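Taken from a larger complex, these chains appear in their original positions, while the remainder are omitted.
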């Protein structure tokens, strides 16, 4: 079992959700996040003072999946999130050792979906 | 409002004729009537100006947090621009000497000196301006809710100058300046039509030309909710508006001294309250039936609807009639919101259902419920007659709708109407102003 974690632009969340849904991936957890990266931030002014914003708003998606869905998930995320501009985000894949569905106490691959 | 002055002055004149014996004393009595009436209008003007934050909060609270600064800014700056434009242009257009008889007038820029007689009902031009400009600002600011979330800020500045400088004063002249609608007996006590329907229909025009916000309607046309981000602020805004309306309606009597005036003011105040209460209650009941749950945001709209509906006729109906007018308004506003959804018009705060539709309702309810005398002694034309009410209630909204439709169309042509898709998604606060409303708060603006 794998955990796919993606940091994407907030305004792309709906597109990513749609792309994942089309690929039949419907379970996920989403959190607010602030990101630093190549995008480097931008400069606003507040009351005439330059304000360097270098933590940009991002959305973090976590999807626990069985092995064979990982590729599909990655492709769907890229499809929904890519604009080609700096700041599109990253996808990380990590290992899950155990997965338990609290409601049924089922464990393992059948618990994930 | 102003054209009622004549009748009023008559009453007072006759009264003052009786003061023959003690001229200095009677002078003093007149001064106290004069001070009273001017104080009263000053008090009411302050209340009407206080409505501005009411609108700002309602509109801000009913929209996404990412557009809050933009909406607030529009409400701040349309008051600033409105005050100056109405000072230089609008006031003169609305209460000037006719140039095209009944249709168009000009009374000069700025505020004239007082050359009247010191007595009850004689308003000082300075306070009259203050009261009038607050009305003009109201008409203007109604639109800012309807265009929330997508209108370019520059376009709003232009719109706001045009409506307070030209559109509102011109149709205002037709009625309150003594123009053709007034001459045919059209009645609109405090502006259901003259103020609210102008704002409401201008907002409708804007909403149509602009198109809906991204995500407001699914591809198949199903409406999707974009919920407001701060209902406490919106509720506070409605309460402030309710309080401000005690300046709007009672103040439109333009005088409080003299039994007839005192009585009128108090009837108006109570009618206003009853209609608001009925509007809120019935809007809640109807949404409870339709959506299974009582919805705060619709009850709030219902209160405003009741207030708008009673505005034209609050001086001519009984308490019970006020309750009926308010109840109908509360129902109409719910149906109006539904209608816009059907038509796929995106009016985020319900500016048209509240001010446009119920402005209309106020105009028509005047014909149904209110009773007034002839427009001049001996005249056969009765204020509030059905034909005049229908005419006024149709012509003024059309005037506002058509002129504003054209204006927004022009702004669209020259490409400054709507912000870019990217800016809209990120929010106008960052895009237009580089400022966030709630710095540091974790906000999830996407779903």
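The chains carry the letters A and B, assigned in the order they are written, with residues numbered from 1 in each.
To be clear about the criterion, a residue touches a chain if its C-beta (ideal position, glycine included) is under 8 Å from a C-beta of that chain, and two chains touch if they have at least 3 such contacts.
From a predicted model like this one, the values you see are computed outputs, not experimental measurements.
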Copy-number formula (whole complex, one representative of each chain type shown): A x3, B x3
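The rule is short, and it goes like this: only the chains that are shown with their structure count from here on.
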Separation of chain A from chain B, taking each centre as the mean of its C-alpha atoms, in whole Å: 47
Of all residues in chain A, those that touch chain B in their complex: 10-11, 13-14, 32, 44-46, 59
Chain B residues within the chain A interface of the complex: 215, 422, 425-426, 430, 434-435, 442-447
